[in-house]
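Everything on this sheet refers to the single structure shown next.
In this view, the complex is presented without one of its protein chains, the others remaining in place.
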Amino acid sequence: MSKGRVCLAYSGGLDTSVILKWLVLEGYSVVCYLADVGQEDAQDAAAIEKKAMLLGAERMVIEDLQKTFVEDLVFRAVQCNAIYEDRYLLGTSLARPVIAKAQVQVAERYNCQFLSHGCTGKGNDQVRFELAFKALNPALQIIAPWRLPEFCNKFQGRQDLLKFAAENNIPVSSSPKAPWSMDENLAHCSYEAGILEDPDHTPPKELWKMTLDPLDAPDKPTEFTIHFEKGIPVKVVEGGKETTGSVELFKLLNKIGRENGVGRIDIVETRFVGIKSRGCYDTPGLTIARLAHLDLEGLVMDSKVRELRDQFITVSWSRQLYNGMYFSPEREFVENSILFSQQNVTGQVRMMAYKGNAYVIGRSSDASNLYSEQDASMDSLEGFSPWDTTGFIEINALRLKKYGLQKQKDGQPLTK
Amino acid sequence: MSKGRVCLAYSGGLDTSVILKWLVLEGYSVVCYLADVGQEDAQDAAAIEKKAMLLGAERMVIEDLQKTFVEDLVFRAVQCNAIYEDRYLLGTSLARPVIAKAQVQVAERYNCQFLSHGCTGKGNDQVRFELAFKALNPALQIIAPWRLPEFCNKFQGRQDLLKFAAENNIPVSSSPKAPWSMDENLAHCSYEAGILEDPDHTPPKELWKMTLDPLDAPDKPTEFTIHFEKGIPVKVVEGGKETTGSVELFKLLNKIGRENGVGRIDIVETRFVGIKSRGCYDTPGLTIARLAHLDLEGLVMDSKVRELRDQFITVSWSRQLYNGMYFSPEREFVENSILFSQQNVTGQVRMMAYKGNAYVIGRSSDASNLYSEQDASMDSLEGFSPWDTTGFIEINALRLKKYGLQKQKDGQPLTK
Amino acid sequence: MSKGRVCLAYSGGLDTSVILKWLVLEGYSVVCYLADVGQEDAQDAAAIEKKAMLLGAERMVIEDLQKTFVEDLVFRAVQCNAIYEDRYLLGTSLARPVIAKAQVQVAERYNCQFLSHGCTGKGNDQVRFELAFKALNPALQIIAPWRLPEFCNKFQGRQDLLKFAAENNIPVSSSPKAPWSMDENLAHCSYEAGILEDPDHTPPKELWKMTLDPLDAPDKPTEFTIHFEKGIPVKVVEGGKETTGSVELFKLLNKIGRENGVGRIDIVETRFVGIKSRGCYDTPGLTIARLAHLDLEGLVMDSKVRELRDQFITVSWSRQLYNGMYFSPEREFVENSILFSQQNVTGQVRMMAYKGNAYVIGRSSDASNLYSEQDASMDSLEGFSPWDTTGFIEINALRLKKYGLQKQKDGQPLTK
Partner (left out) sequence: MSKGRVCLAYSGGLDTSVILKWLVLEGYSVVCYLADVGQEDAQDAAAIEKKAMLLGAERMVIEDLQKTFVEDLVFRAVQCNAIYEDRYLLGTSLARPVIAKAQVQVAERYNCQFLSHGCTGKGNDQVRFELAFKALNPALQIIAPWRLPEFCNKFQGRQDLLKFAAENNIPVSSSPKAPWSMDENLAHCSYEAGILEDPDHTPPKELWKMTLDPLDAPDKPTEFTIHFEKGIPVKVVEGGKETTGSVELFKLLNKIGRENGVGRIDIVETRFVGIKSRGCYDTPGLTIARLAHLDLEGLVMDSKVRELRDQFITVSWSRQLYNGMYFSPEREFVENSILFSQQNVTGQVRMMAYKGNAYVIGRSSDASNLYSEQDASMDSLEGFSPWDTTGFIEINALRLKKYGLQKQKDGQPLTK
């Protein structure tokens, strides 16, 4: 008799194949689930399904979530210029909520009692998936093999996995495994672990999947224009051709970024569980879209709204996403502000990509009156009385004069 | 009889030459002051002094402030990763406090009653200088010609300045003026006004002074290593050669940045007086140093300290500097935190610069135990019990489960 | 010929009567405007109108703004627990936007070209009114007599005002003026200036207008219950009687507070213009409503949303209101978050007022599942596995262990 039905996040790779087989051997029925968020590995759906069924899955469900991923998560990140620890564009974190929600829906559809995944026990992803699972449907139980002592003891290294695979007729790719881990989606590819655990080991040239090496990029820059409406990219014009449609245009930005080697970072970050870890990421399209959006906001967003948004909203949303708190009241709270802040972020940004970098080379907007050449001009005093500035300075200086005088009195003059 | 003695910030250019002459004609004695913060224009000190004396100055004082500038301001900016509106590295803002303080000291030394400068009436610099003046010595009065109606009426455009120059034997450079304004120091060169007032007008190739065009940069990357102690760059190793000394090593970073075209931005920012304005900046060395510092902090800085520092200290210090609030109790307050946060930011960052970009390619530190290959390793469970994570997730999920259940009860299930 | 038409904020008191007459003598037509926001002085409308007409006003417009004031401003303050410098409930600041907007509407209705008010040149209110005026209708010009040199020179003290009044047949109240200034509305009465300028001078017993002295309050506490919906007080039950209606129930809270001496503060605050000033305020109803609201949020608001709201929204909204930035994009941005945060703040709070203080003595809500007696109970482990806490602690301790070890290594052990 079955111990119950598990919905397992299944990629077709060695780890989740072993988990699938192990679950079957343990007496579970298993519905395998694969979310297509643009990763190359999801492209051969038929082979993955075949493998899952061969290993004893009851069913293999593959869903294309690219549109949801781009529109609900990636573009929200663009709207708030999301960034973690000033460097990481959150590529993996953005995909997790989309995948988790779809997996719960599949589990509900097929009457599963359990959810399972192949995330390791020290990483962020287990936290992200499971916090989402618990918010989405707390009645579903979670099997996290890499946190089960019996599983961890049985599989203490890759050799144990390969041995189990051989014993259980699990097909294993003949190409050698890269000496690092990867996670890919439309937004980025991440690289960590293995040889990268030495933070002073430069990533080898062949590591990067989604971007050309800047040294190999074309000698001629690519010029293009991104059009935004309410903070969302709605059109990209490149080589005289217009591209619209969320996924299509984001893929075009990825292509521009890839070919010009844009969006590589190599960092040490702190995981939610408190461990520092080294990660390399290439994020071509999102790097470009974020830069363009930041630039347009300079033109059209009120500076005080921007201050508040930058300091509180961007920081909060980014941290929430990184820490797996997407399905949370605080994320909802913060996201409401993001949308509100973007009402006038409409306009177009002209850009250039070249050998590892993207540059803004111009921007314009009809949606906002905040930038005015006349106001900005040093040559025009139309509508501006410079003597007002004298009063402005005087009033702002009231406190500062007292500060200077107090310092003098205290024997620590500022001019010292 | 003299109306009193003015200490005028004098660059030798057309504007301040006119102001100097005008002050003399108005009956003031004028002590001219020029701070050398690394700008090219300060290099020909003898010519500037000669011109000042020719125009009637009592005295010309030129001081080399490069060391103070780099050590007290530029490196403090590096220590807190200072940035304004997520883009601008504050090159001009950083120089102002150093210049203002030295000018006040000169004014005091020569018994001036007045301070004067050539800043325009709509910009940030007038505010920065004058807030500093008032904190440093509120007894000194300020003459801001570009905010005096009589001056503004007399000089309504460049033609009026040239006419006045011709009438008063003020030598004028024969080379045509660039159709934009510039301000240069060791940290950066800024470009604004003129043709740049149209934010969609791409800056011409010849505009940039401190960086080569990335398209013209060498095909071979430059590799180098920056060593930090308590967040401050103390050594740069490049081509087998070690450079120490604050100014020397910063100049070397500038050179590396310049040759590889690193550090150009083109943005629309909001001035303290509330006007949006377009500025282009090339900031080669500081861009590189900031990136290296950010990276090293990833390795050695506690993540919670970093969160607090990033969200509150970096943002506050940057805003204070931009707004001219350097000589203020709040800047002192915040700077105390910056120094405290940098105690362990010691280590070295290996980098590469190439055609417009700088890349980190490795980092290491003996000063901190926060990064541990063993902790980070996905293959080792030494010192880490994955089952703890289960409890961590459960406790974090308590709130989220209630959130999901409430949503269900309210007819807005999260899985919808 | 008239110099144009002015809409003057007119209270009927000495200052604005002098201004009215002065404007008339200067050749302006004057439409007088009085907003009734609950102040006692507005009660004798007929007398005020008569006086205005006597002094040469073209027209006197009096409007009852109490409902708007309570619903749009006071209750919004309750919803976000607004407070300035941790003490001041913003009573005056809350009324200004309501009054300013109505005054601009009156000015537009009667084709005025000017707006005028009697605020002093060092205070907050001039800034609040004029920033509002400029946002609401920048085409209207502002006459601020107390910032006009000719007016200030003419009227250098109260004696000059009285002399002018005598010369111009301006009726003056025969009761002696209190040796301080007051500003009253439904939310509070403020007291400043005069003898209060010595911050060590205890306010005399007779100063307080809206509250009984706690020493004179009844010996028996008043018990009552406030019902909230989405953070807004919708019903007060006291003595077996239900009161609804925004103004009515707020007046009842004022009455309860007044009789029990609740809501007096005596502080030194910093005005927007940077001057420190001493103010006393009695704020009976709002003090009670704010406490009740705070308490209910403890029961029904998610703690992470509350953290963000407290730290960013409450602080920002309060500062915006204090500084006169009500009609601003940033206030709109922040207010959108306030409303969003209050969706579940529904329930009732039982209270007691007694001799200077209000106490919460119980609260309940059907709207939220966040509080659960079972969860809270130390005696029940239903739905809670204490061993999860072990994991939670372990993971949280990862960083702290490293911190302790580093301290030891650095020769500064934490146990020292």
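By written order: A, B and C. Residues from 1 in each chain.
Just so we're on the same page, a residue touches a chain if its C-beta (ideal position, glycine included) is under 8 Å from a C-beta of that chain, and two chains touch if they have at least 3 such contacts.
For clarity, every value in this text was computed on a predicted model and none was experimentally measured.
Chemist: Give the residue, chosen from B:Val262, B:Ile275 or B:Leu321, that touches the chain omitted from the document.
Modeler: B:Ile275
Chemist: Among A:Gly27, A:Pro218 or A:Gly391, which residue is in contact with the omitted chain in the full complex?
Modeler: A:Gly391
Chemist: Specify the residue from the set C:Ser17, C:Gln66 or C:Ser277 that touches the hidden chain.
Modeler: Checking each option in C:Ser17, C:Gln66 or C:Ser277, the one touching the absent chain turns out to be C:Ser277.
Chemist: Of the residues listed, B:Ser328, B:Gln348, B:Thr390 or B:Gln406, which one is in contact with the missing chain?
Modeler: Within the whole complex, the residue contacting the unshown chain is B:Ser328.
Chemist: Please identify which residue in C:Lys134, C:Lys209, C:Lys235 or C:Lys255 touches the non-displayed chain.
Modeler: Checking each option in C:Lys134, C:Lys209, C:Lys235 or C:Lys255, the one touching the absent chain turns out to be C:Lys134.
Chemist: Please give every residue of subunit B in contact with the chain that is not shown.
Modeler: 273-275, 302, 304-305, 307-309, 311-312, 316, 325, 328-330, 333-334, 336-337, 340-341, 395-396, 398-399
Chemist: Considering the entire assembly, which residues of subunit A contact the chain that has been omitted?
Modeler: On the side of subunit A, residues 302-304, 344, 368-370, 375, 385, 387-392, 394-396, 398-399, 402-403, 405-406, 409 touch the unshown chain.
Chemist: Kindly note down the residues of subunit C that lie in touch with the hidden chain.
Modeler: For subunit C, the residues touching the absent chain are 81, 85-87, 101, 104-105, 108, 120-123, 126-127, 130-131, 134-138, 144, 146-147, 149, 152, 157, 181, 192-193, 197-203, 214-215, 221, 264, 266-270, 273-278, 294-295, 298-299, 303, 306-307, 310-311, 315, 319, 325, 327-329, 350, 354-357, 359-364, 370-373, 375-379, 381, 384, 386-387, 389-390, 392-393, 396-397, 399-401, 403-405, 414-415.
Just so it is clear, only the chains that are shown with their structure count from here on.
Chemist: Using CA atom averages as chain centres, what separation in Å is found between subunit A and subunit B?
Modeler: 30
Chemist: Taking the mean of the C-alpha atoms as each chain's centre, how many Å separate subunit B from subunit C?
Modeler: About 40 Å, centre to centre.
Chemist: Give the residues of subunit C that touch two or more other chains, as numbers and ranges in rising order.
Modeler: 302, 304, 395-396, 398-399, in rising order.
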